[in-house]
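Pasting a structure here, questions to come.
Here the complex is missing one protein chain, while the rest keep their positions.
Letters A and B name the chains as they come in the text, with residue numbers starting at 1 for each one.
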Amino acid sequence: MSLLEVQDLTTAFMTGRGEVNAVEDVSFSLNEGEILGIVGESGSGKSVTALSIMGLLPSPPARIAAGQVRFAGQTLTGLSERQMQPIRGPGIGMIFQEPMTSLNPVFSIGDQIMETIRAHERLPQAQLRARAVAMLDKVGIPAAARRLDDYPHQMSGGQRQRVMIAMALACRPRLLIADEPTTALDVTIQAQILDLLMDLRDEFGMAIIIITHNMGVIAETADRVLVMYAGRVIEEAPAARIFDHPRHPYTRGLLECVPSLTEDRARLVAIPGTLPEPARRPAGCRFAPRCAHAEPSCTQAVPALESLEPSHTAACFRARELSR
Amino acid sequence: MIEAEDIPERREHRATLRRLLRHRLFVSGLFLFGIVAVVAALAPFITDVDPNRLSMRNKFLAPGGNWVFGTDGFGRSLWSRVVWGAQLSMIIGASVVALNAIFGTLIGAAAGYFRRLDTMLMRVNDALMAFPAILLAIAVTSVLGPSTLNVILALSIVYIPRTARIVRSSVIVLREMEYVQAAVAAGAGHWRILRHHILPNAMAPMIVQLSFLFAYAVLSEATLSFLGVGAVPPTPTWGNIMSEGRDFMREAPWIITIPGIALMVTVMGLNLLGDGLRDVLDPRLRIQQ
Partner (left out) sequence: MIRLATRSLLSAIPVLLIVSLISFGLMRLIPGDPAAAIAGISATPAQIAQLRQDLGLDEPLLFQLLQYYKGLFQGDFGRSLLLGKGVLAATAERLPVTIGLSLYAMIFTLIIGIGCGIIAALRQNSWVDQAAMMFAMIGISVPNFFLGLLMIILFAVKLGWLPSGGYIPFTENPWGWLQSTAMPAFSLALLQAGLLARITRSSMLEVLRQDYIRTARAKGLPGRVVIFKHALSNALIPIVTVVGIIVSLLLSGAVVTESLFSLPGMGLLLTQAVLNRDYPMVQGGLLLVTGFLVAVNIAVDMLYAVLDPRVRYD
């Protein structure tokens, strides 16, 4: 049985213009120790998917309108805030995009790591401290014992993200959700953080969901990839397949956007237009207005995910003919 | 040329006005304050008894019947006294607001625009703001002597530094704006820059401040006359009426409650008005106050 199963997840937000689905019919599963990459432009619904799994969306305005999330055999959707608490931490840990603002500025980092452990385990103070030092050590903070009483503002962005990782892993979660973990960091630091995540996966054996808009990050880390567009999953495949044989025109466009080191600017020309707002999505295939291969029939119905090969699905009416 | 500038501005004003009239707090504030203001303005027409006419035969009459609000310990009509008190409150409040608008702007703009004046003006400002407001007001009225005019002066001395500080901080921000710097580079004079480029844009926080200030002024005036250092009795101010009513709270509580409620309605109306103006004109101010 898989560690995480998401089935037909639909998350809706109440807005001034009525309720809109930020995420629609998202399904996927994840095995122990596996790394799943979720990729898409900002606004594609990938973060909302992660926050829905964690139950961290503010409600109202957000609500899980349909579907369910099962983690280690337990159904998470419908759990109360209090029932979710023991899951967050020892079950699923999460790190965020902005290490600069994700740590509380008025408490020392040691305090913030130790309170995480304390919330889930009964340990004497000395052991708590030792665990916190050990975690900081593992994430590569030099002189960890001395940095324990430092405050977030005394650390660099990369160090703060390391602290975030230490905090998320302090209770040995079976799943780590990393929501754009490197986006806010310098390029050199990005690689270090990704290496660190891979090392820690090998050491702790947890599964990871890595959310990013950057195909390069996916290439470095993911075993399997989920591509999202306008709130829906449009393609899913093993990472190697996605890079070799993308089947959805959008995925192909994304791959052409990967910034190369030899060129100064990312070639964003590959996909004209912008992601539609959730309230103004086109009928039929949501990508059709931006798609070079769209036909009139594409706007008639929403394409379903279709299995093209074992473990490779895509939601495009023309997937078969186009990839020939 | 002038017209081309004028029309979009007027359209913007109209849009602001529409947003204000849709703002629930603003409208309820306008309603409450409006009642008091109208009553105050109509004082000579809606009262038929002199607010100071004694009538010992009619003392301590409860509200109702011929005496809408009843009478006080000297048989004076409380309706007349409270209505004329409203007029006095409005006159004092409006005068303090006017003096603040003039001198607060002058001092604030001078301090914010001319760096050389800033330190000196703000030191004096800070010192005046360091005094507890009511204590300073009492001390000043005691020096000048109790009278309506002196109450206005005292309250202005207390509040102008606060207004000046608000004007100063917007002027400092605006002074660094590119379009102002461009005007400086184009050789515009200080006066022209202040009048055309800075002050019009510093108006929003100032208008918000003035509506709250009106509330403080009405409140402080009532406090001063309640303490016996405001307008001299028997001048019908709300504070004076309540002060006189203290000795008869058991027998005639209405002498206190009626002007008290009038005072509360006025202050609340102005506070709501100020909240509404702040929300619509200057959302940045929301966190302060």
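Details
Please note the rule applied: a contact is a pair of C-beta atoms (placed from the backbone, for glycine too) under 8 Å apart; a residue touches a chain by one contact, two chains touch by 3 or more.
Just so you know, these numbers come straight off a predicted model, no measurement behind them.
Only one residue in the set B:117, B:144, B:183 or B:203 touches the chain that does not appear here, and it is B:144. Although one chain is not drawn, the whole complex shows that of A:101, A:156 or A:300 it is A:101 that touches it. Here one chain is not drawn; of A:88, A:131, A:162 or A:312, the residue touching it is A:88.
Interface residues of subunit A facing the missing partner chain: 54, 56, 81-82, 84-90, 93-94, 96, 98, 101-108, 115-116, 119-120, 151, 153-154, 164, 167-168, 171. Touching residues on subunit B toward the chain that is not drawn are 123-124, 126-128, 130-136, 138-145, 215, 219, 222-223, 226-229, 242, 246, 249-250, 253, 256-257, 260, 263-264, 267-268, 271-272, 286-287, 289.
Assume only the chains that are shown with their structure count from here on.
If you average the Cα atoms of subunit A and of subunit B, the two centres end up 55 Å apart.
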